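Omission of a single protein chain aside, the complex is shown with its protein chains in their original locations.
Chain IDs A, B, C, D and E follow the sequence of writing; residue 1 opens each chain.
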Amino acid sequence: AEIFDKETYQDNSVAGVVTGLAWTSVGGEILFIESSLSKGRGKLTLSGQLGDVMKESAVTALSYLRSKAETLGIDHRVFDQYDLHIHVPAGAVPKDGPSAGITMLTAMASVYTQRKVKAKVAMTGEISLIGKVMPVGGIKEKILAAKRAGIKEIILCKKNLRDIEEIDPQYVKGIEFHFVDRVKEVLDIALTKSLVDQPLKFTFSQEPKNSQD
Amino acid sequence: AEIFDKETYQDNSVAGVVTGLAWTSVGGEILFIESSLSKGRGKLTLSGQLGDVMKESAVTALSYLRSKAETLGIDHRVFDQYDLHIHVPAGAVPKDGPSAGITMLTAMASVYTQRKVKAKVAMTGEISLIGKVMPVGGIKEKILAAKRAGIKEIILCKKNLRDIEEIDPQYVKGIEFHFVDRVKEVLDIALTKSLVDQPLKFTFSQEPKNSQD
Amino acid sequence: AEIFDKETYQDNSVAGVVTGLAWTSVGGEILFIESSLSKGRGKLTLSGQLGDVMKESAVTALSYLRSKAETLGIDHRVFDQYDLHIHVPAGAVPKDGPSAGITMLTAMASVYTQRKVKAKVAMTGEISLIGKVMPVGGIKEKILAAKRAGIKEIILCKKNLRDIEEIDPQYVKGIEFHFVDRVKEVLDIALTKSLVDQPLKFTFSQEPKNSQD
Amino acid sequence: AEIFDKETYQDNSVAGVVTGLAWTSVGGEILFIESSLSKGRGKLTLSGQLGDVMKESAVTALSYLRSKAETLGIDHRVFDQYDLHIHVPAGAVPKDGPSAGITMLTAMASVYTQRKVKAKVAMTGEISLIGKVMPVGGIKEKILAAKRAGIKEIILCKKNLRDIEEIDPQYVKGIEFHFVDRVKEVLDIALTKSLVDQPLKFTFSQEPKNSQD
Amino acid sequence: AEIFDKETYQDNSVAGVVTGLAWTSVGGEILFIESSLSKGRGKLTLSGQLGDVMKESAVTALSYLRSKAETLGIDHRVFDQYDLHIHVPAGAVPKDGPSAGITMLTAMASVYTQRKVKAKVAMTGEISLIGKVMPVGGIKEKILAAKRAGIKEIILCKKNLRDIEEIDPQYVKGIEFHFVDRVKEVLDIALTKSLVDQPLKFTFSQEPKNSQD
Partner (left out) sequence: AEIFDKETYQDNSVAGVVTGLAWTSVGGEILFIESSLSKGRGKLTLSGQLGDVMKESAVTALSYLRSKAETLGIDHRVFDQYDLHIHVPAGAVPKDGPSAGITMLTAMASVYTQRKVKAKVAMTGEISLIGKVMPVGGIKEKILAAKRAGIKEIILCKKNLRDIEEIDPQYVKGIEFHFVDRVKEVLDIALTKSLVDQPLKFTFSQEPKNSQD
């Protein structure tokens, strides 16, 4: 079977890579959202055998990010002049569901801002188009998987607090939980202020001048 | 199961979010139509596992809005130079049918005008391309769900009046009903005159001059 | 079940709305073809759960109209610079077949010329690409439905005359029939010379000059 | 059932309409290929519930015509600046097979040259990309249908001669047969030298100058 | 049934027509690859009910040809400014498999160079993207079909030599075999140095100047 190298990802030196938590028929698992940008025309590519709910989740995260670009200090031309690719290894394993929403959003925010993702943080939660974080299932299994993988902080929807309270404290010992309502809080926690080493330097073609109406 | 945070949406500080009423196999439910704009080329994105009738309903609402742009004070260039995304949480729950038509239209009108949506209002009704409001089913169950969610005003098609008359008055106590024929009436009720806080400031690229024929 | 508001449509103050006659498993029915234009790039949108025969019928009607634009006094730039949407309520009811051909053509002709459609007229007939009107089925049931809905004039293909002759005269009393061969005759009967109230004023972007060859 | 008005088409005053011969499970039948042009960007639209073999046949005919444009006196800009629509009534009847190839080619040649099609001519034959005419089946049934419809001349592939020889002479009396190998011969027989009444006057946008290499 | 006119194709006066060898459930058969160019935007059209393996084979052949354009004396602008159509009669017969690869490549090379194809040559072999010729099956049946059709030379992959050695010599008497490894050898054998009669004269729109980097 596929052997997945969890440790390798604990290094946060690359922009756009974020640790999520998945819940499969065989229990909780760590998953990684990878993103990359290359000069292009604003195309979005999704890979990793993602189901349609997960694809819509990625598209929703991107729309949210684009509508908040100014706030996040992202030059809007990047959405037209660079292509974004989101990949979720392992490439042959089908994945679906909305629970990677905040993970994908954080990965996108990191790759577009080139800000470093905090180390040893994982997250799970659905994202809405206006930036709400919504609760998801399989919390207990996901927490156990995070713990096995050496995760130190976990970001969850406030409404998932009750799920944590039902877990025997010994299983969550040593993990710091962040319960959030809004995507903004996720980014405040998970995106550091530092740029990654060798950040991508965006360059743009000239556009016709804008006139404000 | 998914736990849906109804209260959070009662806040109307964000443009483009409107409360609808859905009717599922397990009874009535509140649903939220979220919309967002970002600079682009006029693409429409629909997400939330919407069925084809619901997608056509969104497209019909948008065509109506575009054909009435001038009347609503919307600069037509916005339809070419911004992308519109309509999302209906929760992302994994399939939804279909025409009854969110007026809700989607109101959300679009709010996001394009940046006008605030009236608080604690919900609505259900099919929209036609020329702006008629048409009756829908499941009214009783929808009303009960609205009441549970703290809704104070409900907008319905005039032809749904008979459905309301069959409900025991105690269940509708405290709810103000608006029975309408035309989309214009929906917007008069549900869209306030105030802009949202921090309204989006639209900017446009220059276009070739128009000559009237 | 869906309750359909037939009377509301008897008003002909809006361009692009025409009454058709449909034949379903439960008898004849009135249906409405709605059309609208908005500034765009010449896209055609069809909605209302239309089957592929009905979609081809709409496309054929549009091709006929475009090829006859000059004769009808339509500036050909409108086909490139405005988007056309044809919708057939109710949005959740599947519809198919070629018999709405002349109804769709008339709706398109009205919306592109902004001429008023004659009140209390209904029609049913297949359209060919070169403007022939072809006979359709279910005439008796359609006539009865038209009568119930208060229709005063009905346009049919000449080849459907035999179907009318087989109906007991008392059922068609008070209805004026027009039997036609060509689309031109349909438009002569159904499109008035008056523009609708508040007609859409078309504006066009400049194009490169044409040189006649 | 659908009643099809064969006589109406015997008039050849319109460009782009040609009579073909089809062979269905219930015998031979006349069919009509209709074509129309309207200012556009060179789009090809096919309608009439055509199967994929018949669609490929249309596309092949168009490629042949385009590659021979100069020979036929067609300005090549017409393929870029006008949209072509091919429709085969009746719109609800599925049709397939390659045997309308030469009929579609003749219709296209007529509509692009605005030359009149010879009256009372019908044809059936597959077309190849390089302009060969290939034999087709159902000849006997097709001939009988043509005769019933008042057809006076029939164009067939030379290789279908043997099929004609097997028909009792009384059934083909009064019909003139043309046996051909090449599409060029079909056009020589079926396209008259006269333009139709009120021929379409093509106008073209300016293009960048060509340099011959 | 369809009767296929093999002799007609033995004439090699037209560019882009090449004889291949197919192997079907009822034995070997001759097939013809036809190609044509017309002014356009570089679109590739494939017809003749080709299966997906055969379509990929055509696309692979075209990529090879494009990457070798300079060597073959083909102006690369032709790939952008002309449309290529590949058709395999008879139009209603489904065809699939990779064995027409070299035949399609030769047809493309002929139509783009307007060089005459050698008369009475047939070929069968898979093509790889870098121009290797790979062996195919059904060799014995294909040879017999070629012989019946009057073919005098056959081009095969060197790895198919063993298949020929197993055939009783009397069946291959009078046929010259060419065993090849590379597409270049195929073209050397099958493409003559002479242009076809009345070769297509390519004309090109001006392009922005290139700067070599």
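Structure notes:
One rule holds for everything that comes next: a residue touches a chain if its C-beta (ideal position, glycine included) is under 8 Å from a C-beta of that chain, and two chains touch if they have at least 3 such contacts.
Worth saying up front: this structure is predicted, and the values here are computed from it rather than measured.
The absent chain, not drawn in this view, touches the displayed chains A, E throughout the complex. From the options E:57, E:103 or E:124, the residue with contact to the chain not on display is E:57.
Remark: the residues of chain E touching the chain excluded from display are 52-53, 56-57, 59-60, 63-64, 66-67, 69, 76, 79-80, 97-98, 101, 126, 128-130, 132, 134-135, 137, 159, 181, 207-213.
Of the residues in chain A, those that touch the hidden partner chain are 1-5, 8, 14, 16-17, 32, 34-40, 45, 47-49, 75, 77, 83, 85-87, 89-92, 200-206.
As a convention for this text, only the chains that are shown with their structure count from here on.
If you take chain B and chain E together, no chain is in touch with both.
Residues touching across the chain D-chain E interface largely differ between the two copies, under half of the numbers being common to both. Chain C has the C-alpha centroid lying closest to the overall centroid of all protein C-alpha atoms shown.
One finds 29 Å separating the Cα centroids of chain C and chain D. For the pair chain B and chain D, the distance between C-alpha centroids works out to 51 Å.
In chain C, no residue touches at least two other chains.
Shown are all chain pairs that touch, namely A-B, B-C, C-D, D-E.
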